[in-house]
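What you see is the complex with one protein chain gone and the rest in place.
Presenting subunit A:
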Amino acid sequence: MSNFSACLAQAKQPSHYNFGYLDEQSKRMIRRAIIKGVCIPGYQVAFGGREMPMPYGWGTGGIMLSAAILGQQDVFKVIDQGADDTTNAVSIRAFFQQMCQLETTTQTAKASVIQTRHRIPEQPLRHGQIMVYQVPIPEPLRFIEPRETETQKMHGLEEYGAMHVKLYEDIVQYGYIATSYAYPVRVNHRYLMDPSPIPKFDNPKLNRNPALMLFAAGREKRIYCVPPYTQVVSLDFEDHPFAVQQWSQPCKLCGSQDSFLDEVLLDDQGGRMFVCSDTDYCQRQQEKQHECSA
């Protein structure tokens, strides 16, 4: 991987492409949609999706956002389910390294823009950072009401009872709210929003976060935003309050007890271990331990 990155760092920006791949008019259109999204937190603004050099489902919404906001002075980080070194993250990072000739990093603290697929980094974000989320289905009501014309009206009328019914049905069937990712939230007391398929473990991080949150769905052509310090509340019931996942074991690699863990199967005898999904966080924790023990 280091060879691959080294090759890319040397690769010049192809002269036949504009900075950031998209043409300026497309960027302006996306930029206007972002500004509108920021003004109406949680509301899905339609935008004109452009064809990107990757298939839908691989983060085309996220890279359109990144293409519209990135500048040469930015430090860019990409994670896929928390990891910096998976296919999606590596190729998107390489794409912008080539198209914008900018600095990339795997360190959450160093990054000014972080594009993410389905995680929020464990390290608290700071004021001035921008998070770019890749979203598959932006409409939280879509599986309840398939018609766009109707969901639009439901948002207009603030008619969100059906979502509570869905969570209630979970309780009836399982005894608890079984929704574990893409857990619906209310933004600034108004719009119902799908926080993208992040685990509900990450939902509390959205509330009054100092960083700017931008979401985009490429296939569905929707952009929505959460400005810094905005109230984001996960839906729940008085007698079934919102709660995040917990694990019986700490991370096998760094020993962390408060990060989101992935279960890794080790053999066919039922052997398994739990490791941090956020690779950067896990490495920092391990480095800290080495420093302490040294």
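Going forward, a residue touches a chain if its C-beta (ideal position, glycine included) is under 8 Å from a C-beta of that chain, and two chains touch if they have at least 3 such contacts; residues count from 1.
Basically, contacts and distances are computed from a predicted model.
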Hidden chain of the complex, named as in its UniProt record, picked from "Chemotaxis protein CheA", "Crotonobetainyl-CoA dehydrogenase", "Phosphonate C-P lyase system protein PhnH" or "Protein translocase subunit SecD": "Phosphonate C-P lyase system protein PhnH"
Of A:19, A:56 or A:242, the residue in touch with the unshown chain: A:19
Subunit A residues touching the omitted chain (full complex): 18-20, 24-25, 27-29, 31-41, 43, 45-46, 68-72, 152-153, 156-157, 188, 190-191, 210, 212, 225-231
